[in-house]
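Note that this complex is displayed minus one protein chain, with the remaining chains in position.
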Amino acid sequence: MGTRNYRRKTSHSEHGPGDGGRTGSWRVERPVLNKSLCIPCKRNTEACFICWLFCPDVVISRTIPPEIDLEYCKGCGICAEECPTKAITMVDEAKFSEDDKDKE
Amino acid sequence: MNKEFIEIRWHGRGGQGAITAAKIVAAAAFVSGYSGVVMAPSFGTERRGAPVMTSLKLSRHKIYDLSPIETPDIVVVLDHLLLAEADVTSGLKQGGIIVLNTPKAFESYKFKGYKLATADITAISVEAGLPHGMVNTGIIGSLEKATKLLGMDILIKGIEEEFQTRRPEKNSLAAKIAFEKTVAGG
Amino acid sequence: MQAKTTILSLPTEEFVHPGTRACTGCGLAIAYRVGLKALGKDTILVVPPSCLTVLQGLFPIASTKLPCLNVTFASTAAAASGILATLKVQGKDNIQVAAWAGDGGTSDIGLQALSGAAERGENFIYFCYDNEGYMNTGVQRSGTTPIGAVTANTPFKGKLQQKKDVPAIMAAHNLSYVAACSAAYPLDLFDKIKKCMDMPGTKYFHIHIPCPPGWGYDARYGIKVGRLAVETGYYDLYEIVNGEFKLTAASEKLVEKRKLVPVREYFRSQSRFKILTDEQIAAIQSQIDSKWAKYYKKDE
Partner (left out) sequence: MHIIENGNVAAALGVKLCHANVIAAYPITPQTPLTEKLSEYVEAGEMKAEYIPVESEHSALAVCIAASSAGARSFTATSANGLLYMHEQVQWAAGARLPLVMCVVNRAVGAPWNVWNDQQDSISQRDTGWIQMYCSDHQQIIDSVIKAYWLAEKVSIPIMVCYDGYILSHTYMPFDVPDQEKVDKFLPPFRPDYALSPETPANLNTVTLPDVRIDVKGELAHGYMEIRYLLHEEMRTSLAVAAEGEKRFADIFGRGGDPYLEPYLCDDAQYVAVGLGSITYQLRVAVDTLRKEGIKVGVMGVRFYRPFPDEAIASALKGKKGVIVYEKALSYGYEGALASDLKSALYEYLAGTGKLPVVQNFVAGIGGRDIKTDDLIQTLRAATKGRVSIQPVWIGLKL
(Lines give C-alpha, C1' and ligand atoms only; values in the text may rest on other atoms or scores of the structure.)
Protein backbone atom coordinates (compact mmCIF):
# COMPACT_ATOMS: atom_id res chain seq x y z
CA MET A 1 0.00 0.00 0.00
CA GLY A 2 1.01 3.60 0.31
CA THR A 3 3.42 5.28 -2.03
CA ARG A 4 4.32 2.05 -3.75
CA ASN A 5 1.22 1.58 -5.85
CA TYR A 6 0.20 5.18 -6.02
CA ARG A 7 -0.25 5.05 -9.79
CA ARG A 8 -2.89 2.38 -9.60
CA LYS A 9 -4.89 4.37 -7.10
CA THR A 10 -5.13 7.66 -8.87
CA SER A 11 -6.15 9.00 -12.22
CA HIS A 12 -2.73 8.53 -13.76
CA SER A 13 -2.93 8.51 -17.56
CA GLU A 14 -0.26 7.46 -19.99
CA HIS A 15 -0.13 8.75 -23.50
CA GLY A 16 -1.23 7.06 -26.68
CA PRO A 17 -3.30 7.75 -29.77
CA GLY A 18 -7.03 7.55 -30.11
CA ASP A 19 -8.31 8.64 -26.75
CA GLY A 20 -11.41 9.77 -28.59
CA GLY A 21 -11.60 6.48 -30.47
CA ARG A 22 -11.22 6.18 -34.23
CA THR A 23 -12.19 9.74 -34.84
CA GLY A 24 -12.19 9.14 -38.60
CA SER A 25 -15.76 8.04 -38.11
CA TRP A 26 -16.71 11.62 -37.21
CA ARG A 27 -16.06 12.64 -40.81
CA VAL A 28 -18.82 13.82 -43.10
CA GLU A 29 -16.44 14.79 -45.88
CA ARG A 30 -13.12 13.24 -46.76
CA PRO A 31 -10.06 15.23 -47.84
CA VAL A 32 -8.75 13.95 -51.15
CA LEU A 33 -5.35 15.08 -52.41
CA ASN A 34 -4.73 15.81 -56.06
CA LYS A 35 -0.99 15.27 -56.33
CA SER A 36 -0.82 17.04 -59.65
CA LEU A 37 -1.74 20.27 -57.89
CA CYS A 38 0.17 19.73 -54.63
CA ILE A 39 3.29 21.92 -54.48
CA PRO A 40 5.74 19.51 -52.82
CA CYS A 41 4.51 16.71 -55.11
CA LYS A 42 4.86 18.78 -58.21
CA ARG A 43 8.31 20.02 -57.31
CA ASN A 44 9.29 16.80 -55.58
CA THR A 45 10.90 18.86 -52.87
CA GLU A 46 10.05 19.91 -49.33
CA ALA A 47 7.81 22.91 -49.68
CA CYS A 48 4.53 24.45 -48.62
CA PHE A 49 3.18 21.91 -46.05
CA ILE A 50 0.51 24.39 -45.05
CA CYS A 51 -1.90 21.48 -44.68
CA TRP A 52 0.48 19.89 -42.18
CA LEU A 53 0.91 23.12 -40.23
CA PHE A 54 -2.77 23.84 -39.78
CA CYS A 55 -4.09 20.32 -39.24
CA PRO A 56 -5.68 20.38 -35.76
CA ASP A 57 -5.54 16.61 -35.45
CA VAL A 58 -1.98 15.76 -36.43
CA VAL A 59 -3.24 13.52 -39.23
CA ILE A 60 -1.36 15.00 -42.21
CA SER A 61 2.23 13.93 -42.65
CA ARG A 62 5.00 16.30 -43.59
CA THR A 63 6.02 14.08 -46.48
CA ILE A 64 5.96 14.00 -50.26
CA PRO A 65 3.19 13.40 -50.92
CA PRO A 66 1.50 14.49 -47.71
CA GLU A 67 -0.46 11.55 -46.39
CA ILE A 68 -3.72 11.84 -44.53
CA ASP A 69 -4.43 9.38 -41.73
CA LEU A 70 -8.08 8.64 -42.36
CA GLU A 71 -8.35 6.55 -39.22
CA TYR A 72 -8.27 9.74 -37.18
CA CYS A 73 -8.97 12.58 -39.66
CA LYS A 74 -12.18 14.27 -38.48
CA GLY A 75 -12.74 15.92 -41.85
CA CYS A 76 -12.71 19.52 -40.71
CA GLY A 77 -11.60 20.73 -44.14
CA ILE A 78 -9.11 23.30 -42.93
CA CYS A 79 -6.44 21.67 -45.11
CA ALA A 80 -8.64 21.99 -48.18
CA GLU A 81 -9.52 25.56 -47.34
CA GLU A 82 -5.93 26.62 -46.68
CA CYS A 83 -4.24 24.76 -49.55
CA PRO A 84 -2.92 27.53 -51.80
CA THR A 85 -3.33 25.42 -54.95
CA LYS A 86 -6.67 23.83 -54.04
CA ALA A 87 -4.97 20.45 -54.22
CA ILE A 88 -7.19 19.04 -51.47
CA THR A 89 -10.91 18.78 -51.97
CA MET A 90 -13.52 17.63 -49.50
CA VAL A 91 -15.61 14.79 -50.88
CA ASP A 92 -18.84 13.50 -49.39
CA GLU A 93 -18.10 10.35 -47.39
CA ALA A 94 -21.18 8.75 -48.88
CA LYS A 95 -19.36 8.66 -52.21
CA PHE A 96 -16.93 6.11 -50.81
CA SER A 97 -18.21 2.58 -50.78
CA GLU A 98 -18.49 0.53 -47.60
CA ASP A 99 -15.64 -1.60 -48.96
CA ASP A 100 -13.37 1.41 -49.03
CA LYS A 101 -14.24 2.20 -45.47
CA ASP A 102 -13.35 -1.30 -44.37
CA LYS A 103 -9.94 -0.96 -45.94
CA GLU A 104 -9.10 2.13 -43.94
CA MET B 1 1.31 31.57 49.43
CA ASN B 2 1.02 27.95 48.33
CA LYS B 3 4.13 27.49 46.26
CA GLU B 4 2.89 24.20 44.74
CA PHE B 5 0.47 25.93 42.41
CA ILE B 6 0.74 29.64 41.65
CA GLU B 7 -1.37 31.75 39.36
CA ILE B 8 -0.05 35.10 38.19
CA ARG B 9 -2.06 37.52 36.07
CA TRP B 10 -0.24 40.20 34.13
CA HIS B 11 -1.89 43.44 33.12
CA GLY B 12 -0.18 45.58 30.52
CA ARG B 13 -0.71 47.36 27.26
CA GLY B 14 -0.31 45.93 23.79
CA GLY B 15 3.34 46.36 22.84
CA GLN B 16 4.57 46.75 26.43
CA GLY B 17 6.03 43.27 26.54
CA ALA B 18 3.94 41.67 29.27
CA ILE B 19 4.03 38.40 27.34
CA THR B 20 7.80 38.45 27.18
CA ALA B 21 8.03 39.16 30.90
CA ALA B 22 5.67 36.30 31.69
CA LYS B 23 7.63 34.06 29.35
CA ILE B 24 10.90 34.84 31.15
CA VAL B 25 9.32 34.03 34.50
CA ALA B 26 7.78 30.87 33.04
CA ALA B 27 11.13 29.64 31.74
CA ALA B 28 12.85 30.43 35.04
CA ALA B 29 10.13 28.59 36.94
CA PHE B 30 10.45 25.57 34.66
CA VAL B 31 14.18 25.22 35.32
CA SER B 32 13.52 25.75 39.03
CA GLY B 33 11.40 22.63 39.12
CA TYR B 34 7.94 23.77 38.14
CA SER B 35 7.32 21.08 35.53
CA GLY B 36 3.87 22.48 34.91
CA VAL B 37 4.10 25.90 33.30
CA VAL B 38 1.39 27.47 31.20
CA MET B 39 1.47 31.02 29.97
CA ALA B 40 -1.62 32.12 28.09
CA PRO B 41 -1.94 35.60 26.61
CA SER B 42 -5.39 37.08 26.34
CA PHE B 43 -6.44 36.21 22.87
CA GLY B 44 -7.76 38.03 19.94
CA THR B 45 -7.74 41.57 18.83
CA GLU B 46 -5.02 43.21 20.91
CA ARG B 47 -3.76 46.43 19.47
CA ARG B 48 -0.78 48.49 20.48
CA GLY B 49 -1.69 50.56 23.53
CA ALA B 50 -4.87 48.71 24.41
CA PRO B 51 -5.09 46.93 27.79
CA VAL B 52 -3.99 43.28 27.58
CA MET B 53 -3.78 40.40 30.01
CA THR B 54 -1.54 37.40 30.24
CA SER B 55 -1.97 34.54 32.62
CA LEU B 56 0.82 32.40 34.01
CA LYS B 57 0.24 29.20 35.93
CA LEU B 58 3.08 27.46 37.70
CA SER B 59 2.72 23.99 39.12
CA ARG B 60 4.89 21.16 40.39
CA HIS B 61 2.91 18.87 38.06
CA LYS B 62 1.82 19.03 34.43
CA ILE B 63 -1.08 21.46 34.01
CA TYR B 64 -4.10 20.14 32.16
CA ASP B 65 -6.41 23.07 32.74
CA LEU B 66 -5.61 25.80 30.23
CA SER B 67 -8.64 27.92 31.08
CA PRO B 68 -8.01 31.54 32.07
CA ILE B 69 -6.99 32.34 35.64
CA GLU B 70 -9.99 33.29 37.75
CA THR B 71 -8.42 33.56 41.21
CA PRO B 72 -4.82 34.70 40.87
CA ASP B 73 -2.30 34.65 43.70
CA ILE B 74 -0.43 37.56 42.19
CA VAL B 75 -1.29 40.34 39.76
CA VAL B 76 1.42 42.29 38.00
CA VAL B 77 0.44 45.70 36.63
CA LEU B 78 2.84 47.23 34.14
CA ASP B 79 1.13 50.62 34.02
CA HIS B 80 -0.59 52.31 36.99
CA LEU B 81 -3.09 53.99 34.63
CA LEU B 82 -4.54 50.54 34.02
CA LEU B 83 -6.01 50.67 37.53
CA ALA B 84 -8.65 52.97 36.10
CA GLU B 85 -9.27 50.88 32.99
CA ALA B 86 -9.22 47.30 34.25
CA ASP B 87 -10.42 45.53 37.37
CA VAL B 88 -6.93 44.30 38.22
CA THR B 89 -7.86 42.81 41.58
CA SER B 90 -10.73 40.78 40.13
CA GLY B 91 -10.65 37.35 41.73
CA LEU B 92 -7.35 38.07 43.51
CA LYS B 93 -7.07 35.71 46.44
CA GLN B 94 -7.24 37.15 49.96
CA GLY B 95 -3.73 38.13 50.95
CA GLY B 96 -2.73 38.11 47.27
CA ILE B 97 0.06 40.26 45.95
CA ILE B 98 -0.19 43.27 43.64
CA VAL B 99 3.03 44.31 41.87
CA LEU B 100 2.57 47.78 40.46
CA ASN B 101 4.68 50.02 38.23
CA THR B 102 3.85 53.53 39.35
CA PRO B 103 5.55 56.89 39.75
CA LYS B 104 3.37 57.52 42.81
CA ALA B 105 4.36 56.77 46.36
CA PHE B 106 3.58 53.37 47.89
CA GLU B 107 1.52 55.10 50.56
CA SER B 108 -0.86 56.68 48.05
CA TYR B 109 -2.49 53.28 47.38
CA LYS B 110 -4.95 51.42 49.57
CA PHE B 111 -5.67 47.82 48.60
CA LYS B 112 -7.54 46.24 51.44
CA GLY B 113 -6.72 42.59 52.07
CA TYR B 114 -3.88 42.48 49.54
CA LYS B 115 -0.14 42.99 49.73
CA LEU B 116 1.17 45.75 47.52
CA ALA B 117 4.61 46.22 46.01
CA THR B 118 5.44 49.33 43.98
CA ALA B 119 8.34 50.77 42.05
CA ASP B 120 8.72 53.42 39.40
CA ILE B 121 9.86 50.97 36.78
CA THR B 122 9.46 53.53 34.01
CA ALA B 123 12.11 55.73 35.63
CA ILE B 124 14.26 52.81 36.73
CA SER B 125 14.40 51.45 33.19
CA VAL B 126 15.58 54.77 31.82
CA GLU B 127 18.16 54.83 34.63
CA ALA B 128 19.34 51.39 33.46
CA GLY B 129 19.77 52.79 29.96
CA LEU B 130 16.67 51.38 28.30
CA PRO B 131 14.46 53.40 25.98
CA HIS B 132 11.55 55.14 27.65
CA GLY B 133 8.57 52.88 28.19
CA MET B 134 10.43 49.56 28.28
CA VAL B 135 9.27 48.17 31.60
CA ASN B 136 8.89 44.45 31.08
CA THR B 137 12.28 43.47 32.52
CA GLY B 138 12.30 45.91 35.44
CA ILE B 139 8.95 44.61 36.63
CA ILE B 140 10.45 41.14 37.02
CA GLY B 141 12.75 42.52 39.73
CA SER B 142 9.77 43.95 41.56
CA LEU B 143 7.88 40.67 41.25
CA GLU B 144 10.78 38.78 42.77
CA LYS B 145 11.16 41.30 45.57
CA ALA B 146 7.46 40.98 46.41
CA THR B 147 7.20 37.17 46.12
CA LYS B 148 10.69 35.65 46.69
CA LEU B 149 9.49 33.06 44.22
CA LEU B 150 12.45 31.99 42.12
CA GLY B 151 15.50 33.99 43.16
CA MET B 152 17.11 36.83 41.21
CA ASP B 153 19.97 34.79 39.77
CA ILE B 154 17.80 32.57 37.66
CA LEU B 155 15.63 35.48 36.55
CA ILE B 156 18.65 37.58 35.53
CA LYS B 157 19.91 34.62 33.51
CA GLY B 158 16.51 34.29 31.87
CA ILE B 159 16.37 37.99 31.01
CA GLU B 160 19.83 37.94 29.47
CA GLU B 161 18.94 34.88 27.40
CA GLU B 162 15.69 36.36 26.17
CA PHE B 163 17.35 39.68 25.30
CA GLN B 164 20.55 38.12 23.94
CA THR B 165 20.65 40.44 20.97
CA ARG B 166 18.84 43.42 22.48
CA ARG B 167 20.74 45.10 25.32
CA PRO B 168 20.91 42.09 27.69
CA GLU B 169 22.91 43.89 30.39
CA LYS B 170 20.70 46.95 30.47
CA ASN B 171 17.62 44.78 30.76
CA SER B 172 19.04 42.74 33.60
CA LEU B 173 20.28 45.93 35.25
CA ALA B 174 16.74 47.31 35.19
CA ALA B 175 15.55 44.20 37.02
CA LYS B 176 18.33 44.48 39.56
CA ILE B 177 17.65 48.15 40.30
CA ALA B 178 13.93 47.45 40.49
CA PHE B 179 14.56 44.63 42.94
CA GLU B 180 16.48 47.07 45.16
CA LYS B 181 14.05 49.95 44.87
CA THR B 182 10.76 48.10 45.13
CA VAL B 183 8.75 49.00 48.19
CA ALA B 184 6.85 45.95 49.34
CA GLY B 185 4.21 45.97 52.01
CA GLY B 186 3.90 43.20 54.58
CA MET C 1 17.20 38.73 -33.23
CA GLN C 2 16.20 35.16 -33.84
CA ALA C 3 15.41 34.11 -37.38
CA LYS C 4 11.71 33.74 -38.10
CA THR C 5 10.54 30.16 -38.13
CA THR C 6 9.01 28.90 -41.35
CA ILE C 7 6.85 25.90 -41.95
CA LEU C 8 9.90 24.09 -43.22
CA SER C 9 11.99 24.91 -40.17
CA LEU C 10 9.23 24.11 -37.69
CA PRO C 11 10.22 21.05 -35.63
CA THR C 12 8.55 17.90 -36.86
CA GLU C 13 8.30 16.20 -33.48
CA GLU C 14 4.69 16.03 -32.34
CA PHE C 15 3.63 16.06 -28.70
CA VAL C 16 -0.05 15.48 -29.33
CA HIS C 17 -1.51 12.21 -30.55
CA PRO C 18 -4.20 11.98 -33.23
CA GLY C 19 -7.66 10.90 -32.26
CA THR C 20 -8.36 13.44 -29.52
CA ARG C 21 -11.82 14.39 -28.34
CA ALA C 22 -11.42 17.98 -29.55
CA CYS C 23 -14.21 19.19 -31.83
CA THR C 24 -13.72 18.94 -35.55
CA GLY C 25 -11.69 21.94 -36.68
CA CYS C 26 -10.74 22.99 -33.14
CA GLY C 27 -8.60 26.12 -33.15
CA LEU C 28 -7.09 25.24 -29.80
CA ALA C 29 -5.77 21.97 -31.19
CA ILE C 30 -3.72 23.94 -33.74
CA ALA C 31 -2.29 26.44 -31.28
CA TYR C 32 -1.63 23.76 -28.67
CA ARG C 33 0.10 21.45 -31.11
CA VAL C 34 2.44 24.20 -32.31
CA GLY C 35 2.86 25.66 -28.83
CA LEU C 36 4.09 22.34 -27.48
CA LYS C 37 6.59 22.11 -30.34
CA ALA C 38 8.05 25.40 -29.14
CA LEU C 39 8.05 24.37 -25.47
CA GLY C 40 9.68 21.06 -26.24
CA LYS C 41 10.09 17.83 -24.37
CA ASP C 42 11.42 19.21 -21.09
CA THR C 43 8.15 20.76 -20.05
CA ILE C 44 5.61 20.14 -17.32
CA LEU C 45 2.10 21.30 -18.10
CA VAL C 46 -0.61 22.56 -15.80
CA VAL C 47 -4.18 22.55 -17.02
CA PRO C 48 -7.42 23.55 -15.29
CA PRO C 49 -10.80 22.30 -16.48
CA SER C 50 -11.44 23.57 -20.00
CA CYS C 51 -11.70 22.28 -23.55
CA LEU C 52 -8.08 21.28 -23.18
CA THR C 53 -8.96 18.87 -20.38
CA VAL C 54 -11.10 17.02 -22.89
CA LEU C 55 -8.56 17.29 -25.67
CA GLN C 56 -5.91 15.92 -23.29
CA GLY C 57 -7.81 12.69 -22.93
CA LEU C 58 -9.85 10.72 -20.45
CA PHE C 59 -8.30 8.38 -17.90
CA PRO C 60 -6.33 6.20 -18.44
CA ILE C 61 -5.30 7.62 -21.84
CA ALA C 62 -3.47 10.90 -22.35
CA SER C 63 -3.36 12.57 -25.74
CA THR C 64 -0.33 14.64 -24.80
CA LYS C 65 3.14 13.20 -24.55
CA LEU C 66 4.25 15.70 -21.92
CA PRO C 67 3.71 15.36 -18.17
CA CYS C 68 0.64 17.26 -17.12
CA LEU C 69 -1.06 18.11 -13.85
CA ASN C 70 -4.77 18.72 -14.04
CA VAL C 71 -5.79 21.17 -11.36
CA THR C 72 -8.87 22.91 -10.04
CA PHE C 73 -10.36 25.73 -12.03
CA ALA C 74 -9.12 28.66 -9.95
CA SER C 75 -5.69 27.34 -9.09
CA THR C 76 -3.73 27.07 -12.36
CA ALA C 77 -1.02 29.64 -11.72
CA ALA C 78 -0.68 28.66 -8.06
CA ALA C 79 -0.19 25.04 -9.06
CA ALA C 80 2.46 26.11 -11.54
CA SER C 81 4.17 27.87 -8.62
CA GLY C 82 4.14 24.63 -6.65
CA ILE C 83 5.83 22.72 -9.46
CA LEU C 84 8.40 25.47 -9.86
CA ALA C 85 9.19 25.42 -6.16
CA THR C 86 9.69 21.68 -6.31
CA LEU C 87 11.95 21.86 -9.35
CA LYS C 88 13.96 24.46 -7.49
CA VAL C 89 14.47 22.31 -4.41
CA GLN C 90 15.25 19.36 -6.67
CA GLY C 91 17.84 21.48 -8.45
CA LYS C 92 16.24 20.92 -11.86
CA ASP C 93 16.68 24.13 -13.78
CA ASN C 94 16.19 22.82 -17.30
CA ILE C 95 12.47 22.15 -17.09
CA GLN C 96 9.93 24.63 -18.36
CA VAL C 97 6.60 24.93 -16.56
CA ALA C 98 3.72 25.93 -18.81
CA ALA C 99 0.13 26.52 -17.84
CA TRP C 100 -2.60 26.35 -20.44
CA ALA C 101 -5.95 27.71 -19.38
CA GLY C 102 -9.02 28.90 -21.20
CA ASP C 103 -10.37 32.42 -21.15
CA GLY C 104 -12.86 31.70 -18.36
CA GLY C 105 -10.13 29.96 -16.38
CA THR C 106 -7.94 33.01 -16.88
CA SER C 107 -9.98 36.18 -17.07
CA ASP C 108 -12.62 35.09 -14.57
CA ILE C 109 -12.02 32.36 -12.01
CA GLY C 110 -8.26 32.07 -12.40
CA LEU C 111 -7.33 35.74 -12.39
CA GLN C 112 -6.53 35.99 -8.69
CA ALA C 113 -4.08 33.10 -8.69
CA LEU C 114 -2.55 34.33 -11.95
CA SER C 115 -2.11 37.83 -10.60
CA GLY C 116 -0.57 36.43 -7.42
CA ALA C 117 1.90 34.26 -9.30
CA ALA C 118 2.80 37.09 -11.68
CA GLU C 119 3.36 39.47 -8.79
CA ARG C 120 5.62 36.91 -7.12
CA GLY C 121 7.53 36.64 -10.37
CA GLU C 122 7.02 32.90 -10.74
CA ASN C 123 9.17 31.77 -13.62
CA PHE C 124 6.75 30.06 -15.99
CA ILE C 125 4.76 30.64 -19.14
CA TYR C 126 1.04 31.10 -18.84
CA PHE C 127 -1.08 30.55 -21.94
CA CYS C 128 -4.61 31.80 -22.07
CA TYR C 129 -6.30 30.26 -25.06
CA ASP C 130 -9.14 32.59 -25.71
CA ASN C 131 -12.07 31.11 -27.57
CA GLU C 132 -14.12 33.87 -26.05
CA GLY C 133 -16.49 31.92 -23.91
CA TYR C 134 -17.11 28.89 -21.71
CA MET C 135 -17.09 26.56 -24.71
CA ASN C 136 -16.51 23.39 -22.72
CA THR C 137 -19.75 23.86 -20.81
CA GLY C 138 -21.73 24.79 -23.90
CA VAL C 139 -20.84 28.36 -24.88
CA GLN C 140 -21.62 30.72 -22.02
CA ARG C 141 -20.27 34.25 -21.82
CA SER C 142 -16.92 34.86 -20.15
CA GLY C 143 -14.96 37.98 -19.30
CA THR C 144 -13.39 37.88 -22.73
CA THR C 145 -16.52 37.27 -24.78
CA PRO C 146 -16.73 40.28 -27.09
CA ILE C 147 -19.59 42.72 -27.11
CA GLY C 148 -22.44 41.62 -29.32
CA ALA C 149 -21.75 37.90 -29.18
CA VAL C 150 -24.74 35.67 -28.61
CA THR C 151 -23.98 32.89 -26.14
CA ALA C 152 -26.05 30.32 -24.27
CA ASN C 153 -26.56 32.77 -21.43
CA THR C 154 -26.73 35.96 -23.46
CA PRO C 155 -29.22 34.33 -25.81
CA PHE C 156 -31.13 37.21 -27.36
CA LYS C 157 -29.34 40.47 -26.74
CA GLY C 158 -25.81 39.16 -27.05
CA LYS C 159 -23.15 40.18 -24.54
CA LEU C 160 -23.64 43.82 -23.64
CA GLN C 161 -20.20 44.46 -22.18
CA GLN C 162 -16.73 44.92 -23.60
CA LYS C 163 -14.16 42.16 -23.75
CA LYS C 164 -11.85 42.20 -20.74
CA ASP C 165 -8.33 43.15 -21.80
CA VAL C 166 -6.38 40.47 -19.97
CA PRO C 167 -2.99 41.07 -21.66
CA ALA C 168 -3.19 44.69 -20.46
CA ILE C 169 -3.95 43.51 -16.94
CA MET C 170 -0.97 41.20 -17.10
CA ALA C 171 1.23 43.89 -18.59
CA ALA C 172 0.37 46.02 -15.56
CA HIS C 173 2.24 43.40 -13.50
CA ASN C 174 5.44 44.58 -15.20
CA LEU C 175 6.08 41.21 -16.76
CA SER C 176 9.14 40.58 -18.87
CA TYR C 177 6.97 39.30 -21.68
CA VAL C 178 3.35 39.57 -22.73
CA ALA C 179 2.18 38.39 -26.12
CA ALA C 180 -1.05 38.39 -28.07
CA CYS C 181 -1.22 35.61 -30.62
CA SER C 182 -3.73 33.76 -32.75
CA ALA C 183 -4.25 30.15 -33.74
CA ALA C 184 -4.40 31.43 -37.30
CA TYR C 185 -0.75 32.52 -37.00
CA PRO C 186 0.95 29.51 -35.43
CA LEU C 187 4.46 30.46 -36.52
CA ASP C 188 4.16 33.83 -34.79
CA LEU C 189 3.11 31.93 -31.65
CA PHE C 190 6.04 29.55 -32.04
CA ASP C 191 8.58 32.34 -32.38
CA LYS C 192 7.21 34.28 -29.46
CA ILE C 193 7.40 31.26 -27.18
CA LYS C 194 10.97 30.60 -28.23
CA LYS C 195 11.82 34.23 -27.70
CA CYS C 196 10.61 34.46 -24.11
CA MET C 197 11.60 31.07 -22.75
CA ASP C 198 14.68 32.36 -21.01
CA MET C 199 13.16 35.61 -19.82
CA PRO C 200 12.69 36.00 -16.07
CA GLY C 201 9.44 35.76 -14.14
CA THR C 202 6.01 35.09 -15.50
CA LYS C 203 5.43 35.24 -19.24
CA TYR C 204 1.87 35.70 -20.43
CA PHE C 205 0.41 34.59 -23.78
CA HIS C 206 -3.03 35.42 -24.98
CA ILE C 207 -4.07 33.30 -27.94
CA HIS C 208 -7.17 34.03 -30.01
CA ILE C 209 -8.78 30.69 -30.74
CA PRO C 210 -11.50 30.31 -33.38
CA CYS C 211 -14.12 27.83 -32.18
CA PRO C 212 -16.50 26.38 -34.78
CA PRO C 213 -19.40 25.44 -32.48
CA GLY C 214 -19.01 28.45 -30.21
CA TRP C 215 -18.62 31.06 -32.88
CA GLY C 216 -20.90 29.57 -35.50
CA TYR C 217 -18.90 28.97 -38.65
CA ASP C 218 -18.17 25.95 -40.80
CA ALA C 219 -15.14 24.15 -39.34
CA ARG C 220 -13.15 24.49 -42.55
CA TYR C 221 -13.07 28.28 -42.23
CA GLY C 222 -11.35 28.34 -38.84
CA ILE C 223 -8.06 29.81 -40.03
CA LYS C 224 -9.86 32.27 -42.30
CA VAL C 225 -11.98 33.55 -39.43
CA GLY C 226 -8.95 33.88 -37.18
CA ARG C 227 -7.09 35.72 -39.90
CA LEU C 228 -10.03 38.06 -40.49
CA ALA C 229 -9.95 39.08 -36.83
CA VAL C 230 -6.38 40.24 -37.37
CA GLU C 231 -6.78 41.69 -40.86
CA THR C 232 -9.73 43.78 -39.77
CA GLY C 233 -7.62 45.21 -36.95
CA TYR C 234 -10.16 43.79 -34.50
CA TYR C 235 -7.69 41.49 -32.71
CA ASP C 236 -4.03 42.51 -32.78
CA LEU C 237 -0.90 40.40 -32.69
CA TYR C 238 1.71 42.03 -30.51
CA GLU C 239 4.27 41.58 -27.85
CA ILE C 240 5.22 43.68 -24.84
CA VAL C 241 8.85 43.08 -24.01
CA ASN C 242 9.83 44.64 -20.69
CA GLY C 243 7.10 47.20 -21.14
CA GLU C 244 7.78 47.93 -24.81
CA PHE C 245 4.72 47.36 -26.98
CA LYS C 246 5.23 46.22 -30.54
CA LEU C 247 2.84 44.86 -33.16
CA THR C 248 4.04 41.66 -34.75
CA ALA C 249 3.53 39.49 -37.81
CA ALA C 250 0.39 40.29 -39.79
CA SER C 251 -0.58 43.14 -37.49
CA GLU C 252 2.80 44.75 -37.98
CA LYS C 253 2.31 44.49 -41.74
CA LEU C 254 -1.07 46.18 -41.46
CA VAL C 255 0.67 49.30 -40.23
CA GLU C 256 2.68 49.38 -43.42
CA LYS C 257 -0.37 48.68 -45.58
CA ARG C 258 -2.49 51.31 -43.84
CA LYS C 259 -5.52 49.35 -44.96
CA LEU C 260 -7.82 47.29 -42.76
CA VAL C 261 -10.45 44.87 -43.98
CA PRO C 262 -13.86 46.21 -42.81
CA VAL C 263 -14.76 44.55 -39.51
CA ARG C 264 -18.19 43.75 -40.91
CA GLU C 265 -16.56 40.88 -42.80
CA TYR C 266 -15.33 39.40 -39.56
CA PHE C 267 -18.71 39.73 -37.85
CA ARG C 268 -20.58 38.34 -40.80
CA SER C 269 -18.34 35.27 -40.90
CA GLN C 270 -19.88 33.98 -37.64
CA SER C 271 -23.43 33.40 -36.55
CA ARG C 272 -22.73 34.50 -32.96
CA PHE C 273 -22.70 38.12 -34.15
CA LYS C 274 -25.91 37.83 -36.12
CA ILE C 275 -27.74 40.29 -33.88
CA LEU C 276 -25.21 43.07 -34.37
CA THR C 277 -26.91 45.91 -36.26
CA ASP C 278 -25.24 48.01 -38.92
CA GLU C 279 -25.07 50.88 -36.45
CA GLN C 280 -23.34 48.73 -33.85
CA ILE C 281 -20.89 47.47 -36.41
CA ALA C 282 -20.21 51.03 -37.50
CA ALA C 283 -19.55 52.01 -33.90
CA ILE C 284 -17.09 49.16 -33.45
CA GLN C 285 -15.48 50.05 -36.77
CA SER C 286 -14.86 53.57 -35.58
CA GLN C 287 -13.29 52.26 -32.35
CA ILE C 288 -10.99 50.08 -34.42
CA ASP C 289 -10.14 52.98 -36.70
CA SER C 290 -9.17 55.23 -33.84
CA LYS C 291 -7.08 52.46 -32.26
CA TRP C 292 -5.25 52.03 -35.54
CA ALA C 293 -4.88 55.74 -36.06
CA LYS C 294 -2.75 55.65 -32.90
CA TYR C 295 -0.70 52.76 -34.26
CA TYR C 296 -0.15 54.65 -37.53
CA LYS C 297 0.84 57.77 -35.65
CA LYS C 298 3.33 55.84 -33.56
CA ASP C 299 4.80 54.47 -36.76
CA GLU C 300 5.34 57.93 -38.33
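Per-chain residue numbering starts at 1, and chain names A, B and C are given in the order in which the chains are listed.
The rule is simple: a contact is a pair of C-beta atoms (placed from the backbone, for glycine too) under 8 Å apart; a residue touches a chain by one contact, two chains touch by 3 or more.
All of these numbers come straight from a predicted model, not from anything done at the bench.
For the chain that is not shown, the touched chains among those present are A, B, C, taking the whole complex.
The missing chain, though absent from the display, is touched by one residue of C:T5, C:T24, C:T43 or C:N131; that residue is C:T43.
Chain B residues in contact with the hidden partner, per the touch definition given at the top, are 22-23, 26-27, 30, 35, 37-41, 43-45, 63-68, 70.
Seen from chain A, the chain kept out of the figure touches residues 1-16. Within the complete assembly, residues 41-44, 46, 53-54, 56-62, 64-72, 74-75, 77-83, 85-90, 95, 112-113, 115-116, 119-120 of chain C touch the chain that is not shown.
Following the convention adopted for this analysis, only the chains that are shown with their structure count from here on.
In terms of their C-alpha centroids, the spacing between chain A and chain C amounts to 24 Å.
Note on chain placement: the centre of chain A and the centre of chain B lie 82 Å apart, centres being C-alpha means.
With centres set at the average Cα position, the gap from chain B to chain C is 64 Å.
By the touch criterion given at the top, residues 11-23, 26, 46-50, 52-59, 62, 69, 71-72, 74-78, 80-82, 90 of chain A touch chain C in their complex.
The touching residues of chain C, counted against chain A in their complex, run 7-8, 10, 12, 14, 16-22, 24-30, 33-34, 57-65, 186-187, 212, 218-224.
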